[in-house]
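Below is one structure, written out as structure tokens; the observations come after it.
Shown here: the complex without one of its protein chains, the others still in place.
Lettered A and B in written order, each chain numbered from 1.
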Amino acid sequence: MTQDVTIKVQNLKKYFDLKVGFFRTLTSKSVPYVRAVDDISFTIKRNEIFGLVGESGCGKTTTGRLLLRLIEPTAGKIYFKGLDLSSINNQADMRRLRRKMQIIFQDPYESLNPRMSIFDIIAEPLLIQKLTQGFEDTRERVAEVLEDLEMTPPEEYIYRFPHELSGGQRQRVAIARAFIIHPEFLVADEPVSMLDASIRSEVLALLLGLVKKHHSSFLYITHDVALARYICNRIGVMYLGKIMEQGNTEDIILKPLHPYTEALISAVPVPDPTARRSEVVIKGEVPSAINPPPGCRFHTRCPYVMEVCRKKEPKLIEVEGNRYLACHKYNA
Amino acid sequence: MTTFLSKGKREIYSRKIKGFWKEFSHNKIGLFGLLLLLMFIGMAVFAPWLTPYDPLSNPRVAESFAMPQWVAILPQYQDYPQTMRISPYWEVRNGSEFVEIRPGREVEARFSMTGEMKLVVISLNTSFFYPHDVPPKRFTVLFQWRATNVTNVFYSAKLHLINPNGTSTRIWFWPYKGFSAGQSVIVESSDRWLLVDLGYTDPKAINLAHIIFANPTKGQYRLIFEAAFRPTEDAKIAEAKITIQTFEFVVPGLLHGILGTDAMGSDVFSQLIYGSRLSLIIGIMAAVISTSIGVLVGVVSGYLGGAVDEGLMRVVDILLCLPMLPLLLTLVKLFGKNVFYIIIFVAMFGWLGLSRTIRAQVLSIRETTFVESAVASGASKPYIMFKHLVPNVAPIALASLVLSVPAGILTEAALSFLGFGDPRVPTWGKMLNYAFGHGAFENFAWWWALPPGIAITLICLAFVFMGFAIDEIVNPRLRRRR
Partner (left out) sequence: MVLLEIRDLKTYFHTMRGYVKAVDDISLKLNKGVSLGLAGESGCGKTTTALSILRLLPWNGEILSGKILFDGVDIVEMSSEQFRHQFRWKRISAIFQGAMNALHPTIHIGDQIAEAIVVHENVSKKEAIERTAKLLDLVGIGASRIDHYPHELSGGMKQRTVIAMALACNPDFIIADEPTTALDVIVAAQVLKAMKELQHKLNLSMMFISHDLSMLAEVCNKVAIMYAGKIVEYGDVVSIFKEPLHPYTEKLIGAFPSILGQKRKLSSIRGFPPDLLNPPLGCRFHVRCEYATDICRTTEPKMTDAKGTEHFVACHLKGV
């Protein structure tokens, strides 16, 4: 493992047990489970921004939480700078690890404790990690990170409560909270999708600025392919718990190889009424993750489906330089 | 945990409080409740200034079942007398050269004789005006007297009460004795022996007051105190000194105070005022304890889940099925009638419902992303519970706290009313218990029976109104986003 790989995910799986009624547990042999994440692998290098793109229910949000150990994986391994995360089993080590990873959530209204002041919210990671040397030190660091996010003068914000700020301001506070402890790895789950379009770019710019300043690796989770193009160096396209295609963003967007990626890209609207687009030809909707289709997950909707697709699952293999694909059409 | 410049912390808290007050002040019912509560708190705090009587010592201040003073507005009660306490100023009526009398409120009579011994009688008198047409139900004469330096003499004393008609009744006498003595005398007009002495053998002749204060009732009455000195025959020197102190002629009125008197003649108003202290203390303490337990159990159960959650909720289920009042009565019988036990028992039952509510809230709060953020930063479970969960359930807990104060008050009142209360503390429940047990009904003493019930109702209303107002502010359905 090279030194500049921050995150390495190998064959990660997460199955959620479904809650069923009392009698079903007695009568049925096994409890059904949702295969939210079903054997995915990828790496994120230092200073790299990796995007996980997909529609709802594809497992991207679950993956983000798995990387931060907010949920425990069912199987598979996650390595953070060479350290196997499943080997950490005491609280003290876990806490030290958490200092290096942070997450920013989608909903700016929910991710801030409504009863805490902005100052308390931003300073919280410092206090939990015991990284501060007293009040003045804390105050300075809060002011510093607020300046990075162009929320000055800090006094105007630190005494306020979340309900007094706008959506964009709240999200900046969430970003401030994530960066105050200088994390080496950051996960952002749709950080701007609930903000107005005209302020998204500004918030993203500030976020990316901080990522660069702290040389963090960044996992950006989104359903917005167009936005992923602007932010991510590399993306992975997820469908029903699996990564279908992975590689450099521009390559994938301009020349999608996997039929699903193709369909996804052609379905994304563009702000140009004169653009000629290829038609979306796939039909139907995403199947259930409790009983996913056998063989290739996408075969039920794929316009190029072949016999082998129904039986055998394609492996994610490298087809070109740094481009990975899981599709029988190309593996022939 | 984060304390930076105290200015900042103060500013944050003051904004929270101001925000809350702004919302609360819109709610008229809540304000009314608050007003009532402030009135009761004022009652409790300023009790010693509001009433001169201490209900714990329970002095008799007026007639039993005396009505409140303000009843005199009504024509049929206009003439009812209030308590009269007379400390008269004695004057010499019949003196003697052998007796040095010092008159006044306190009387001293010094008898000194040498040479020829003969009988000497002295008397003092005083008078007072009885202004009512209605005779008192009774009267009481209290005084302390002492005979000292008694040498070679026999002395006796008498007290007469003379009504405006001139009829004289001897209400007290001390037969000839030759030695020093002293007594605290209480002459009650209802005293059987006195009546018999005076010749009223009819067992139905209840009271001397009706007999003396009649035909006419209104007028000038006189008291005569007579002392006789009979020296021994062949004494050379005879001496005696008789002193009378703290003489009081008390006619308990038929009207008294703001709320009249009870069966023992004690002031009801002071019992009511001092009762507010107990009600507030009991109610608030029980509410605070039960709310604290409820929040603790709810948060721990909701956040930790699993076996802890199951276990605690089963305990709650079991306790909820127990019948509270019978159990309380049994516990009181077992452990004794102590007001602190009552508080604890009430708190023991009060937290059950709240723990369920808090647990439900916690189940939803723990899934929020701000809790997840804290976990992602490395927060421990206790940190999450106390820094994030408790503050976010605090508003609901506050509403519940205020609403559960009446429970404690009412339970204590019920227990006291049934006779299971702490006999040492003057509570409204105890007042009700005494009222019903000592003839409030029979004597139609509404001023004794109603006020404690009304007071309990009002103080519970105060908390309920405030609690509903807080609940409206705090309830998630009204929480505004954006």
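Convention: a contact is a pair of C-beta atoms (placed from the backbone, for glycine too) under 8 Å apart; a residue touches a chain by one contact, two chains touch by 3 or more.
Being a predicted model, the structure only gives us computed values, none of them experimental.
Shown chains touched by the hidden chain across the complete assembly: A.
Per the touch definition above, the residue from A:E55, A:E184 or A:E313 contacting the chain not shown is A:E55.
Residue-wise, the contact with the chain that is not shown comes from A:R229, picked out of A:R98, A:R229 or A:K242. Contact with the chain that does not appear here is found for just one residue of A:L12, A:A263, A:A289 or A:C302, A:A263.
By the touch rule set out above, chain A reaches the unshown chain at residues 55-56, 166, 168, 196-202, 204-205, 223-227, 229-230, 250, 253, 263-275, 280, 282-283, 285-286.
Note that in this section only the chains that are shown with their structure count from here on.
Listed in rising order, the residues of chain B touching chain A in the complex are 1-5, 8, 11-12, 15-16, 368-370, 372-380, 383, 388, 391-392, 394, 480-482. Here chain A touches chain B in the complex through residues 65, 68, 70, 91, 94-96, 98-99, 101-103, 105-107, 109-117, 119-121, 123-125, 127-129, 135-136, 138-139, 158-159, 161, 163, 167, 174, 177, 181, going by the rule given at the top.
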